[in-house]
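Only a single protein chain was left out; the remaining protein chains are all shown in position.
By letter and in written order, the chains are A and B; residue numbering begins at 1 in each of them.
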Amino acid sequence: MSDAVLSIRGLSVEIPSRSGTVKPVDGVSYDIRAGEILGVVGESGAGKSMAGNAVIGLLTPPAHIAAGEIWLNGTRIDTLKGEDMRRLRGKQIGMVFQDPLTSLNPLLSIGDQLTETMLTHLDITRSEARTRAIAALEEVGIPGAAERIDSYPHEFSGGMRQRVVIALALCAEPSLIIADEPTTALDVSVQAQIIALLKRLCRERGTAVMLITHDMGVIAEAADRVAVMYAGRLAELGDVRDVLTAPRHPYTFGLMASTPLASQGKARLHQIEGAMPRLNKVPEGCPFNPRCAYAQDKCRKAPSPQIADRAAACWFPMTAEKVS
Amino acid sequence: MAELPVKAAEQSRLRVFLDSDVFYMFRKSPVAVVSTIVFATLVLAAVFAPLIAPTNPFDPASLNLMNGFTGPMAPNAFTGESFLLGTDDQGRDVFSTILYGMRVSLFVGVAAVLLAMVLGITLGLISGYVGGWTETIIMRTADVQLTFPSILVAMLIFGVAKGITPVEYRDQMAIWVLILAIGLSDWVQFARVVRGATMVEKRKEYVEAARLIGRTPYAIMLRHILPNVLSPVLVIATISLALAIIAEATLSFLGVGAPATQPSLGTLIRIGQGFLFSGEWWILLFPAVTLLTLALSVNLLGDWLRDALNPRLR
Partner (left out) sequence: MLAFIIRRVLQSILVLLIVGLTAFSMFRFVGDPIDNMLGQERTAADIERLREQLGLDQGFPVQYYKFLTEAAHGNFGVSYRQGRPVAEILLERAPATLELAAVSGILAIAFGIAFGVFTAIRRNGVLANVIMSASLIGVSLPTFLIGILLIYIFSVELGWLPSFGRGETVQIGNWSTGLLTASGLKALVLPSITLGLYQMTLIMRLVRSEMLEVLRQDYIRFARARGLRDRVINFRHALKNTMVPVITVIGLQVGAIIAFAIITETVFQWPGVGLLFINAVQFVDIPVMAAYLMLISVMFVGINLIVDILYFFIDPRLRVDRAGGH
């Protein structure tokens, strides 16, 4: 734990609503080390974004952290409020949102948005901030940065805008970046570029990255480790090579079998029966049990086991025999 | 099975309304319920004025000048009569004048809104359905009129109409001219909404079908499209009513509305203002409070209705 940039232990987020309490994040634990990219993957509604929001302290009420701890660089941050948390944002934790078009204020030039962020967190002069801003734009690959620094967001294409967003997230030199579906709103051709950019920048600076996505391809391309979420809980956690080639949780197994990765070349895509339950109707026991081909009595009654490093939250993980 | 009651199809419209979401929200909102009760009470009082009012203040024969300037509930020094809310300079019972004044206010308000609705809906239907030059002309006229505040338009219409009317008839015609002026100044918002809705409905299949059967445009507009564009009109109508009542009161107060011989609440306030400094405060206060209550209740109701029928807020 001491060398992890981010450490989440047993995090639970609850949203009280008229039809009962919903738990979009239920007892989730993982670490991210410096320079490491952790992919958090799962379907829409699985709770992956919520975990990210909880870390950066931007949960919209009435959602709140109900249990667990969040540690950043050895300091506990889930108990921080108000001004203390604000100082952390941008400076220690950066965030990249999904839609680059709506992430940028249309009435301010990108130069202004960059300099204001830097001036808020770094002790530098205005002209220095401007110089750094130009440098930041160059680093993310915006051509002619010095001329375009005073341009407005609408003057850039989608891919360029997302580069600007990344520059903004990184400009105060945070140790952790949370990227929430950073490529979903982009053209396929641009997606690869953005992912490559993110990878390079974070490796160079040793920034830890929480890469949230529903796209397995992105995970395969960019992540070092992967956390698979299902119905608010962690289903599997481990190195990306391991999880992708030899998944141990039946859900992950089903996911891999149904992903049209270029290397597979199967005739028909596998389909997992049923659908992920809604967060206010999570079944007893292991949340995946109604759809699991290998479910047994224990799965229906007892809650799934907790994960410790490389493991799956399953009483009967997939082994070589089951797969064949 | 012996009989499965097929009640659903036979549910009366009243039942459907009482079970609806809107009515549920209404019952739950104290604001809506209270303002409706208040408004309804005032309307009933106005409608039944001849029965409720102790006197008819506009029948000269029943007036006794000596009763003038009596305070509320205090017996008059000369005649010994006492009046609930006092009397004005002519000896008219203020309570009665308010009741009759409300009559005028409500009559003008409702009639003006009806006029605006009929005109606006008709023009809206036509311009939405027919399109082309007709639509352009109607909508451009609407735009021009919209550049000016409606109260100004109403004042102008009133002035011009007054100028055209021979002097002897001016007082009598005032009420009708007032209705005309306020109604004409208000048709635009109805027209716009109906036009928009018509353009949407026009594309739907049931209109296409009606056209194929050979129905005339009038029939299509009236029987098919109109019922479907009425919902937003309802909201606008309520708010329009509140605005029309205030507009009428304002015009009458300014002296370009209901005359003193057939006063509305606005006229009464105008008269009352003259007596503020001489101490007969009741001549002003009671009509003013009545107008305030009336305007507030209709406004709150309209506001609530707009929020309730707004699909985005649900």
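Keep in mind that, in the parts below, a contact is a pair of C-beta atoms (placed from the backbone, for glycine too) under 8 Å apart; a residue touches a chain by one contact, two chains touch by 3 or more.
Keep in mind that this is a model prediction, so the values were computed, not measured.
Within the complete assembly, B:149 is the residue of B:50, B:149 or B:227 that touches the hidden chain. In the complete complex, the residue from A:105, A:306 or A:319 that touches the missing chain is A:105. Per the touch definition above, the residue from A:89, A:205 or A:300 contacting the chain not shown is A:89. Screening B:46, B:249 or B:308 for touch with the missing chain picks out B:249.
Contacts to the hidden chain, counted on subunit A, fall at residues 56, 58, 86-91, 94-95, 97, 99, 102-108, 116-117, 120-121, 152, 154-157, 160, 165, 168-169, 172. By the touch rule set out above, subunit B reaches the unshown chain at residues 143-144, 147-149, 151-152, 155-156, 158-160, 162-164, 242, 246, 249-250, 253-256, 269, 273, 276-277, 281, 284, 288, 291-292, 295-296, 299-300, 303.
The criterion applied here is as follows: only the chains that are shown with their structure count from here on.
We define each chain's centre as the mean of its Cα atoms; on that basis subunit A and subunit B are separated by 58 Å.
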